[in-house]
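The block underneath contains the structure these notes are about, expressed in structure tokens.
One protein chain omitted, others in place.
Chain IDs A and B follow the sequence of writing; residue 1 opens each chain.
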Amino acid sequence: MTAQAGGPVPGLPAEAHAGSRGAALGRLWPFGPAAAVLLFLFFIPLAIVFVYSFWTVQNLQLIPTWTLQNYLKFFQTDTYIRTFLKTIIMAVLVTAAGIGMAFPFAYFLARYVSTRWQRVLLLAVIIPFWSSYLVRVYAWQAILGEKGALNWLLMQVGLISEPLTIFLYNDVGVFIVLTYVYFPFAALSLYSSLEKFDFTQLTAAQDLGATPLRAMRRILLPQVRPGFITAMIFVFIPIIGEYLTPTLVGGTKGVLIGNLIVNFYRGGAFPAMAAASFIIAAFIILLLVLFRRYLQLDDVVTKL
Amino acid sequence: MVQRHSRREFLKITGVAAGGLALAACSSGTSSPAASAGASAPAGSAPAGGSINFLTWSDHFGEAALAAVKEQTGISVNVSELADNIDGFNKLSQVKGQLDLVSGDALWVPKYYDAGLVETIDINSFEVAKQLYPMAREFDFWTKPDGYLAYPWGWSPIQVVYNPKYVTGSPDSWEVMIDPKYAGKVVMENQPTDIMLFAGIATGAKDIYNMTDAELKTAQDWLRKLKPNVYKLVQQNNETVSALASEEAWLGTQNLGAPDRVKDAGGPEVVAMIPKEGTTGFIDGEMTVKEGANKALIKPYLEAAAQAEWVAQNFLDNGRPLLNEKAYKLLVDGGNQDKADRYLYNQPELALKMRLKGPAGNTDAYVSAFNEVFGG
Partner (left out) sequence: MPDDLPAIELVHATKRYGDTVALDDVSMRIAPGEFYCLLGPSGCGKTTTLNLIGGFVPLTSGELRIEGQQVNDLPPHKRNVNTVFQNYALFPHMSVARNVAFGLEMDGVKGPEVERRVDEYLELVGLLALKDRLPQQLSGGQQQRVALARALVKRPAVLLLDEPLGALDLKLRKQMQVELARIHRQVRTTFVFVTHDQGEALSMATRIAVMDAGRIAQEGTPQEIYYQPADRFVADFIGESNFVAGRPSQGTDGPVLELASGERVALPAATASLATGEEATVMVRPECVDVGLEPPPGPGWAVIRGRAIGVSFLGDLTRVTVVTAAGEVVASRPHAERSRAAALGSLLDEEVSVWWSTAESIVIRQG
């Protein structure tokens, strides 16, 4: 149902049209509280931090130097660039792994499971969210450690004779835990797209000569693309900023750019922290701009 | 076409949304309580006596002590937790009058004073101060023309702790931390500036709080050798203890009392030593906030809370030496002399032999130096 543009509506008295611009503004006032929240709790703090990124700090006092040195320092320091690239690669890998696991799960759920059990399984995916993020990640310390459940299992099965230390306090541990943590986002996004899909289309495609794989590629994937885009946005972008999981299971080898920023903060080095944060933010905005073609917001809006 | 929602539906929706937000807020926990940009609870007035807002470490008070203080004086205490001195300094700078009492380490205290955040007290007018070791009332770094900067609490050097089962040869130097034999077996607390200070000591910097660029580079090189040995940087002291107890870690840094804490956590015998190059340490005390709304209650609070009985109890609970001499006598009388002596309780003069904790001249450079090595 498309809305009519604000032209004169036949049959309404003239007073209804008078001051239509004021009326338009008047219609917007319900957004006031949200706008205020956005302004005071988001834009203004962001602006303050942006200003900090051009200042320097001496003796824990901020000095309004107005310089680009914080940004330059970031790009000139080998470690920071390396860590940033590593974070991007980690985000790509976790997104790929997450979607790789979530898609078969969501497909199976949407196509083959009865509605009643669909709800149960969805709940099983969501329930971990009800417990604290911290607690869940701590639990992985107990699973991945030298004396942990995973090593125990591998030794029981006989695959290894000595416990392995490769699962914890490094990039592997971070990868495993991040995939676990972000799986529900990917699964729910893909599921919501898939459950609106009419699977008889796949039968029809096969009837018309497509192999099951071709049918999926030509018929299913284009129609669930919004689900994929959503999944990627909700997994990739937050991981760029992740610091908690690396702190708990990354040790000194699994450090991501978020940890660097936290270190800056704890050392009182606010300008360096601010500059690094905005460099990351700029990167993400760049990505969103470059891929805006694929976002196709009307896809997301109408299919919601 | 706008659909009319019934009011019931609307309330249901907002209720769910609010509940969801609350849940999200609860579960998106951050690891450090310091991350919550922090004012403590605004000073509400208790029925009689009032309340004070205290920003401090968790071992500066005891629940029993606070309850007794409340009974005696009617003063209740709103405690908010402190991660480290940088955190405390930044927080106090931001909220000022909303806090009344703030804890700080040795050389940080003068910084608070110079920044106009805290004011001096007349230490000799405190009855309970007579219970302190005399030297605790005369630290030159806390003495100002118009008074004393903080009410002394306790002290401890940072020791290197090792598990003799795996770390052989009775090491006595910081070099053991970078010994390639112990790759992946060292645990440390994630305090970038503190770790830089250790590096400075290990590499012989003259003033570890104001290292020159050359000294910083040397310290950084030492850090590069340290990095492969450290497998984990933890947020809290007790994580170091559990790592040592489970023998995941063979080496770590701790305040006095590590062997007891590891034993209590079910771990093996560990040895604590002060490296020959020296170590950092802290002497801490409570500072009166200049603009604190409840300043007048500080003295009555301290008079009640700093009594020897509570100090002795605190020592038994937390295990590091405190500066209340009378409390030592109570410990001896209570049959705890052995423990007290082991913790060097009756040798407060050792406190002055440490390189006391204080702000670095250029924290930016220290943090950068650290990040460049441990960045990733």
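Assume a residue touches a chain if its C-beta (ideal position, glycine included) is under 8 Å from a C-beta of that chain, and two chains touch if they have at least 3 such contacts.
Keep in mind the model is a prediction, meaning the values are calculated, not measured.
**Student:** Using the whole complex, pick out the displayed chains that touch the missing one.
**Tutor:** A
**Student:** Among A:Gln61, A:Ser131 or A:Gln201, which residue is in contact with the omitted chain in the full complex?
**Tutor:** Reading the full complex, the residue touching the unseen chain is A:Gln201.
**Student:** For chain A, which residues lie in contact with the unshown chain of the complex?
**Tutor:** The list for chain A reads 198, 200-201, 203-212, 214, 218-219, 222-223.
Following the convention adopted for this analysis, only the chains that are shown with their structure count from here on.
**Student:** Counting in whole Å, what is the centre-to-centre distance of chain A and chain B, each centre being its mean C-alpha position?
**Tutor:** The answer is 36 Å.
**Student:** Could you pull out which chain A residues touch chain B in their complex?
**Tutor:** 1, 56-60, 73, 77-80, 82-83, 86, 129-134, 145-147, 165, 169, 244, 247-248, 251-253, 255-257, 259-260, 263-264, 266-269, 271-272
**Student:** In the complex of these two chains, what residues of chain B are touching chain A?
**Tutor:** 1, 23, 26-32, 34, 83-84, 86-87, 89-90, 111, 184, 190-193, 227, 230-233, 235, 246, 248, 359, 361-364, 366-368, 370-376
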